[in-house]
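All protein chains of the complex are present and in place, except for one that has been dropped.
A and B are the chain letters, set down in written order, and residue numbers restart from 1 in every chain.
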Amino acid sequence: MLGYDSKRAGSRSFFLATIILALGAFALLLPSPGAPAEPLKGEPIKIGWIAELSGTWSFFGATGLTAAQIAEEEINAKGGILGRPVQVIPMDNRTDPAQAASAARMLDTQHKVLVLSGPTSSDTSLAIYGYAEQNKVPFVVPVAAFPRLTRPGTQWTFRVEPDAVGWGYAIVKFIEKMKPGASLALIYSDFALQRAIVAGIKYQAERSGIKIATDIIFPQNATDATVQAAQVKSRNPDFVMVSGGGAFDVTITNQLLDLGIKPEQIIHPFGAVKMILGWGPRSVGSYYGTFFDHSLGGLNDYAQGLITKFTERKGYVPAYIENFCYATVYLIKEAVEKAGAADRVKFRDAVRNINTKEITTGIPIIFDKNGARKEFMYFLQMKDVKKDIYQSKEAFYIEWDPEVIPVYQLAP
Amino acid sequence: MAHRRAAVVALTILALALPFLFAGNRFYAFILGITYLYILWSSGMNLLSGFTGLMPLMYAGLAGIGAYTTVNLVMKASVSFWLAMPVGALAAAVVGVVLGLPSLRLRGFYFTLSGLVIQTALTMLFVYVPQFTAGDTGISQIPPPSIPLPGRTFPLTGVWLEETLAVAAVLTVYLVRWITRSTLGTYLVAIREDDLLTEALGIDVVRNRVLAFFISSLIAGVGGAFYAHYMGFVSPRSFDVLTSLNTWLIVGFGGQGTILGPIVGTLILAPIPYLLQELYLYKDIIYGGLIVFTTIFLPRGVYGSFLFYRRTRAAARAAASPKPEVARS
Partner (left out) sequence: MTLEAILLNGLAVITTGLVVGAIFSLVAAGVTIMYGTIWLPNASNGQFFMLAALLTWSMVIGWGLSPFLGAAVVIAGAIPFSLLLEKCLIRPFYNVPNRNIVYFIMTLGLAQIFAGAFTGTYGQWTDNYSIPAAWPGALMIGPFPFPRTRFLVLLVSFSLLTGLFVFLRLHRVGRALRAVFQNREAAILRGVDVRRIYRFSFVLAMLVITTGGVLFAMAYGFDLTMSWTMAIIAFAIMIVGGPGSVLGSVVIGMIFGFTQAAVSLFASPTLATFSYLVVMLIILLVKPSGLFAR
């Protein structure tokens, strides 16, 4: 079919080709040097950490992994878990659900991990959720907020972060307090997370008397928002909820500010550190939701330790993503100790019945029958942004039950 | 001729026995399952690219249609996999023919290009019709097929699932082999070599191409359905351009136009992404590099070059020896 000069496929080429290929294959199959030996003895307790190390959500995944690894080192330095070392095994899911499912399978069958964890994106988490529930592997989700992760009937999955529909609820409550009866424009990317937040916003907005001025969605790989920013401006909303996927969020924010939207009008549902630094000095005065921030008062030793070590390694301060990943590793440690063995069923039961506090903030960790945690959120206002550091001030705090609004219907 | 028959039988027995040999290690068993799946898929594509001379870049999209149809029937309408799969395959075949028919008149590159366009359109469809496909988030927890026995249904898991895939792969290879030896097969090869001449000889080129397209798309759909229920998860990215391209690579690299070629290609290439999980970063580079390499150095593929080499050697020997050689059948 390629049908050209047949002399090319002559015998010499063939042999040459085979030799090259064989050498190549041999080189690839050589075992890669393993990790350096652990100082602690005993079979390590393995946590399969499937994170977004590349792709749209790489901002979140890579940074969470570092925090998890800090926790891993700290725990091993203090004697490990039940005298055995803990091992966080990272795998990249490339922000691709199919890849996430594949990684889950690999960690389960090849590495035989005790528990899966790691994802920060809802789409990838859902893929791992499907595998975990089908194959009975405990799955503790540190940073992914899609409600379906703990829908009724969930047996093996636990969600540490409050659910996204609830964030929408919290945002409306916050706006209500700032300006009752205000109008809100929505501009966001089409990911499961954003869809859930918007569902929560719309549900609560009806009940709180907040008007939705406009509702603009971008496809996942959008890169320009000029036209859409103009649309938002033309509606003259009191507030704008901005949530782009990955770094596109910064682009949308800048284009809105270009057109004359004021920072005080902008509310981001969540703010990872790289995003906050990306919004930059132009965004001083805008609001973002979070669950942990170095600007908050009353931080304990673990929190201070995390902030110091993390800043040393990465050059910027940790925020809620890093905190959740760090705290999740400690949570897993506590559950294994409570279970008394590295057994999947015992571990799962231990997590189900756990009643403890987040190691860095003291906020309670209790899971309901579906694995959803009692929920809370802060809203902070940006006060100062430099190249590697920022300062914010607390503007609002709220706590609520996972099912204060019908989350599972709103985000099926 | 007899030892060839024996070889075929031996290979079949080996193919059917392997799942039991690997039953203990779920990881290697999974790689074996994926290999069977790709043998099935690549044999289907081989029918079109190797034997008919058309390069179907929309193959993965058609597999996706088969997959999503079957999954929706099984998960939303509680139809048994064994009924849903043929429906899915048929859907893929119909879509394939409907979309492919107008472009079958096109020569060479334009046909390939239209295949690329249709594939891109299909991928977009998968992403933007979430009612049917759940978009980029994908569909998870897809149940494995089960056998309805009197009293209870027996879900095919573990070694039995790989065995099912083995059977499917073997049957597909036999099917393609049978087709290539039939009249249809001869016509297809004639069309591949010179379609104008074949038309002039009174053979309906378009009709035969359509038939080949239909069968090939059917196989694509079957493969898609099995893929979905084996992996337990599908998303639009499972069925995009790169999948079509990599399936072509397996066929081209192994040797298109031969029956064993795709099998050789699959055995070498399919396990790579799984065995070399640490090198996942290089997977695209490796595959892309192999495509470039194959186009330049190995257009006949590994097995194809081997056959060619053997034949040229035999011909050279025949020319050199004084006795006339009996033609091999």
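One rule holds for everything that comes next: contacts are C-beta pairs under 8 Å (C-beta built on N, C-alpha and C of every residue); 3 or more make two chains touch, one makes a residue touch a chain.
None of these values were measured; they are calculated from a predicted model.
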Quiz item: Which is it among A:Glu206, A:Asp258, A:Asp343 or A:Asp368 that touches the chain not included here?
Solution: A:Asp258
Quiz item: Among the options A:Gln228, A:Asn323 or A:Ser392, which residue touches the chain absent from this view?
Solution: A:Gln228
Quiz prompt | For chain A, the residues touching the chain missing from this view | solution = 2-5, 53-59, 62, 94-95, 190, 217-219, 221-224, 226-231, 233-235, 246-248, 250-251, 258-259
Quiz item: In the whole complex, what residues of chain B lie against the chain that is missing from view?
Solution: 55, 102-103, 105-106, 108-110, 112-114, 116-118, 120-121, 124, 127-128, 241-242, 245, 248-249, 281-292, 294-296
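Just so it is clear, only the chains that are shown with their structure count from here on.
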Practice problem: Measure off the straight-line distance from the CA centroid of chain A to the CA centroid of chain B, and report it in whole Å. | Solution: 37
Self-check item: Contact set on chain B toward chain A in their complex
Solution: 26-27, 30, 49-50, 53, 55, 136-138, 140-141, 192, 231-235, 237-238, 256-257, 268, 272, 274-280, 293, 295-300, 302, 304-306, 308-309, 312-313
Exercise. Report the residues of chain A in contact with chain B in the complex, numbered from low to high.
Key: 1-2, 4, 8-11, 13-14, 16-18, 21, 25, 28-29, 32, 91-92, 96-98, 101-102, 105-106, 109-110, 122-123, 126-127, 129-131, 133-134, 192, 220
